[in-house]
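Removed from the display is one protein chain of the complex; every other protein chain stays in position.
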Amino acid sequence: MQKILRKKSFPQWVKKLESYKIYAPAKNGDVWNYEAVNHSEDIDLDYLNSVLSPKKIIFPQREIFLEFSTSNDGNPEINEVLPEENPSVIFGVRPCDAKALTLTDSVFGGDFDDLYYWRRRDQAILVGLACHNPPSPNCFCLSVNGSPHSKEGLDILMTDLGDRYYVESLTEKGNKLLNLGNKFFEEPKAKDKKDLEKINLASEKKIKRRIKEIKKIPPQLKEMFDSPFWDEEAMSCIRCGICTYLCPTCHCFDISDEVLSSSPIEGKRVRTWDTCQFPDFTMHSSGHNPRPDKASRLRQRILHKFQYFVERYKNYQCTGCGRCISKCPVGIDIIEVLDKVRDYGT
Amino acid sequence: MVNLEDLKKEAKRILEEGKIKYIIGYERSPNGMMSMPAFIKNPEDAERLTWDPSCVYNLTRFLVDEKRRKAKEKKPDTRPVAIVVKGCDSRAVVVLLQEKFINREDVYILGVSCEGAGVVDEKKLTEKLKGKKADKIEFSEKDHFLITSDGEKIKIPAQEILAERCLECRANFPVIYDEVLGEKVERRPEDPFKSIERIESLSKEERWAFWKEQLDKCIRCYACRSVCPMCYCDECVVDTISFAVAADTTAEEKAQKIKWIERSPDSSENFVYHLVRAIHLAGRCIDCGECERACPLDIPVRLLNKKLEKEAKELFDYEVGFDPEKPSLASSFKDDDPEDFIR
Amino acid sequence: MKRTGVFVCHCGINIAGTVDVKKVAKELSRHPGVAHAEEYVYMCSDPGQNLITEAIKEKKLDNVVVACCSPTLHETTFRNTSKEAGLNEFQCEIANIREQCSWVHKDMEKATRKAIKITKSAVERVRRNESLEPISIPVTRRALVIGGGIAGIQSALDLANSGYEVVLVERSPSIGGHMIQLSETFPTLDCSQCILTPKMVEVSKHPKIKLLTYSEVQEISGYVGNFKVKILKKPTYVDPDKCTLCDECTKVCPVVVSNEFDIGLTGRRAIYIPFPQAIPATYTLDIKSCPGLLPIACGKCADVCEPEAIDYDMKPDIIEEDIGAIIVATGYDLYDKGLMAEYGYGKYLDVLDGLQFERLCSASGPTQGKIIRPSDHKEPKEVVFIQCVGSRDPELHCAYCSKICCMYTAKHAMLYKHHVPDGQAYIFYIDIRSGGKGYEEFVQRAVEEDGVLYLRGKVSKIFEDKGKIKVWGVDTLTGKDIEIDADMVVLATAMRPSQGAGELAKKLKIAMDKDGFLSEAHPKLRPVESVTPGMFLAGAAQAPKDIPEAVAQASGAAAKAVAILSQERLFHAPTVAQVNLNLCTGCGMCVEVCPYVSLSLKDGKVEVNEVLCEGCGTCSATCLRAAIQVKNLTPLQVHEMIDASLGGR
Partner (left out) sequence: MADEFEPKIVAFLCKWCSSAGSDLAGVSRMQYPPNVIPITVMCSGSMSPLYILSAFKKGADGVLVSGCHPGDCHYIKGNFYARRRIALVKKLLEFIGLEPQRFQMSWVSAAEGTKYTQIIKDFVEELKPIGPQTKLRRSS
């Protein structure tokens, strides 16, 4: 289903979606992030990209699994806590971030469905916004099977045509959403389609950064596990969690008990994000740490994304959003690293 | 003015002499105008070294890595490591010496003058250039930076794009070094605690609202901790597991790990994390501002440290990072330390 | 999980009157890990203690909490009970629900809730207590006394007479200190030498005392009961066993230098005996004044020495001693003359300090007790005494009161009047401080019987004018300016810690106060102990004091030392600091804050000397890496106690 939506009608359409919980990019200081929206007029789609991807809505940084306590008779009480049944719409999702969710889908789905993930995922409708200009100078979606107007993972893709949006529904969920605002949409004309094509073509050209010959990289990485290369590359790494926490595809987590009170016992079992970049990630209780240094942790990040994930899911675990490059405090650039990997030893 | 060729020459010389293991310095990033940390081992690579107002990093952080690496080596290379330091960074070296974390003979200090200016705030610069991409930034004549953008050269008053901490800096010339490049240019900040006074002048509830909004953003990536040269503890209060495990550690001893702070990014946990971090750095933070620069969410974490720097100065007349022989703020006292707050 | 027993005491109605003890026991029985909880009317009674013992055995308890009165009262009782029932004494903790709860509250419901929290908090603590045994240390049953003045002599004699070996170290060639220089002592006017020399002789003859004069402590290591001390014995170049005290050597010695014993009022030779009654009774060749031994420049003394007692090849000797306890009695010096230029000291011959005046008055002094002016040997008719010279002057000199000057100035004026009945004595003073047995009466006697004229005020200027010393001052009581043409001025200069005491204190690691006097462990309750266990203070080294006080403190210090030396082993509380070496980075901040010198750095890590540690935990709060903690009150325990104190409603 393809439609045209006048920009001035956008808030009115959103208003029609009151049965949904609405998320959209919101600005706090200089920082954009997806936040819950109360008024449709507050949505500002004139933004580049958020610091954290919409992953944080589907796979929140902290999630309660169960609550435990001692009852008055001294017996333990355990209550499962599940995410609320609450359909939601996320506006302004960048194609790379939508694609990223298809990757985490494979991780949290497959042989075993992660109940918590899927309850949120199934209820979320992703309304994408194609990129006119690369949201970041470090965008490289084209290198990893993506594009600034990719539809992968989205329910609806919107493209800014100046005074109007080109709106394409891609799923049943998307159709339902368009139908709710039926009267605000028009049928696209030939000019609209032409404009769309022009914009899509132009936006691809604006993406300057590339990983060349990326196909060579996974087999090359396989040979480089024990290479001293990683020691050199990791020299400037400071073992913070920025690259992984901001990554739309990273999905590692920790489960722990948060004890609010030890007498009477009261607490929660929670899942929180974790990252392979922290030294305690792989620390065994024996004191042994199989990834004892920065080099092995940087290697893990690269290999997971460009070798292991490819081997298992036939896809790169990277959608080229460029966040890890832009936000790395010491300028570690995954494109540079991969370039060096490809050329290593030649 | 620092002559870059002198720096390269000196770097080449010390590497050729073979008395230095490697040099921790700055090099130009292949993308954009910002520099990045460089680790130079071979004399011919000394050419890569740079020094310009984009050299924001406090490289002393990497002395901590060096010490850790060395401790693991079976036959450690005991030659010193050379490091390029600005005024502020040199004070970090002083604190590391004061805390006996490094030995003076393990480090060869190449000081560089900030030319009476300092380093840039990347965000301020981006704003200033209004979307134009800077390719290069250089120190220019007094108080100006020279920016090359799309082949065009623009001169911008340093004050307009300097990092906030540089505007409040009291040591823009190295306080300790083996070799120093550039001249000492006096530049006294009008008000070294201006950023703090802005917050202090707010009402209690305004202060709370400010910090609540800021710290609620925290995602606990610990970049502020990881980038800090003073955060060299082997085990941090926020680590989930005890790192102090040996072959004979019992299960009971492992259970001694105290969960002072949960890893959930909830308001209370974020607050306690940042307060602990600030207290831990009281009398140790030299205001290199790296914590704030590294923060992906633009939380002004530096202000918490700066507040305690101000209190240490005003209450105890203590200044950090000038004298390695001095006892630390927390391991000393004066008989007449103020106690008007005590009942 | 460990099995904890909780015993709630009613203390009659002292606790049960305000706290629902049954509810406390019931609540606690539901607390995780509590295997047994009961209450009883008097837990400290025999039947009460039996309840605990039985429960420990029957319920196989690992540890117990007794909720009762303050731990200061019955902690020992219940720890012994637990011990008898087979537990380690540290597996018992007290929850104070009386002094800190039932006695200070009236609302039963609220007090009960509070008592429950206090008790839970104690449970959380005791569950994490380590079983510990007291630290046992062997004791070397010998003492070292540093300083051979009256305080050191008294301490040495008391210790020796208690049956312990004593090493007495004195820096100068003879013991006796400043007291041997004095003429008469206030308020009785006993002859100072007459009362001191018998004690000096006793020291020299005592079989338990090893006297090392002309010696200095060079190095000290170890800890209470087990010190190792290195003492440098300087060469005197005279063998005391051979010397017959014939005095032939001084007659031929060509060098004359100022005589310390007479504070420069006389001279002595390079080879000399400090004073006739010196102990040990022998001569010393002062190498600094001698024209030279390497090569021998003069050699006259050896030539005339018939018993061949003089040995130019004598070498310094390092003596090592094992010591159990140390008494520091390094005494005082008078305030440096060079600093008192405003009073013309050192400029005018007839301006003297108190000790010089003592020598003038002394029957054994340079004038055989005749008071005459050093300048022209005439009898002074007008003598001005000035008190508080250098004392009580925080701006320029010493802030403190030197304590003895009021009394000895009164004595000086009195002695002067006894020697020169027709002379006039003036005393400039700020206040008269005559606290002490018979002291006030003594001052009154000086005024009333001997006609000493007290002038309240300060002296503004002293200068020489036509053979007289003009003293300008103000009498603040009358407001009049005063001008005296004095023949002699005597300054009551401040007492300072003796020269070198600071260096010694550093070697011993004893703290000094702001004035350089040695710091006692507690100003009221531990006035003779230093902070370092096994080291004690006696005499003016600690603060200005007069002879009876110095002697009393010396005996007190000796008694404290005996308390250590009389033990075969010492026991020390085992709740001391322990280091997690994996986390320690060797920054040394804990070493800086430790009040007991119990921490030191070794190979880049901190090391605890458990014998010296008192378990205060300041190190633990200072440590940035949580690498040091005190046993049985660890951060984890405090964390859990906070949790228990705040948990629930």
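As written, the chain order gives the labels A, B and C, with residue 1 at the start of each chain.
FYI, contacts are C-beta pairs under 8 Å (C-beta built on N, C-alpha and C of every residue); 3 or more make two chains touch, one makes a residue touch a chain.
Since the model is a prediction, treat every value here as computed from it, not as a measurement.
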Option from C:Ser29, C:Ser70, C:Ser162 or C:Ser434 whose C-beta touches the chain left out: C:Ser70
Tell me which of C:Ile13, C:Val104, C:Ile318 or C:Ala341 is the one touching the absent chain. C:Val104
Can you work out which residue in C:Ala160, C:Leu212, C:Cys405 or C:Ala521 touches the chain that's missing from view? C:Ala521
Sole contact to the chain not displayed, among C:Val224, C:Ala446 or C:Met641: C:Met641
Contact with the hidden chain, among B:Ala71, B:Ala251 or B:Ile342, goes to B:Ile342
Check the options B:Asp45, B:Glu164, B:Glu269 or B:Asp287 and report the residue that touches the missing chain. B:Glu269
Considering the whole complex rather than only what is displayed, give the residues of chain C touching the chain that is not shown. 70, 72, 96, 98-101, 103-107, 110-111, 113-114, 117-118, 121, 511, 521-523, 531, 593, 595-596, 614-618, 620-622, 630, 633, 635, 638-639, 641-643, 645-647
For chain B, residues touching the missing partner are 199-200, 204-212, 237, 260, 262, 266-269, 271-272, 275-276, 278-279, 282, 304, 307-308, 311-312, 315-316, 329-331, 333, 335, 337-339, 341-343
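Rule of thumb we're sticking to: only the chains that are shown with their structure count from here on.
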Larger contact count among A-C and B-C belongs to B-C
Whole-Å separation of chain centres (CA-atom averages), chain A against chain B: 31
Report the inter-centroid distance (CA atoms only) between chain A and chain C in whole Å. 71
Between chain B and chain C, the Cα-mean centres are separated in Å by 47
Flagged in chain C as touching 2+ other chains are none
Can you pull out the residues of chain B that are in contact with at least two other chains? 243, 245-246
Considering the complex alone, what residue numbers of chain C touch chain B? 514, 580, 582-583, 585-590, 592-593, 601, 604, 622, 624-626, 634-636, 639
Per the contact definition, I'd like the list of chain C residues that touch chain A in the complex. 30-32, 120, 124, 640, 643-644, 646-648
Over in the complex, which chain A residues touch chain B? Could you list them? 28-31, 33, 51-52, 61-62, 137-138, 209, 232, 235-236, 238-242, 245-246, 254, 256, 258-259, 270, 272-275, 278-280, 283, 285-287, 293-294, 325, 327, 329-331, 333, 336
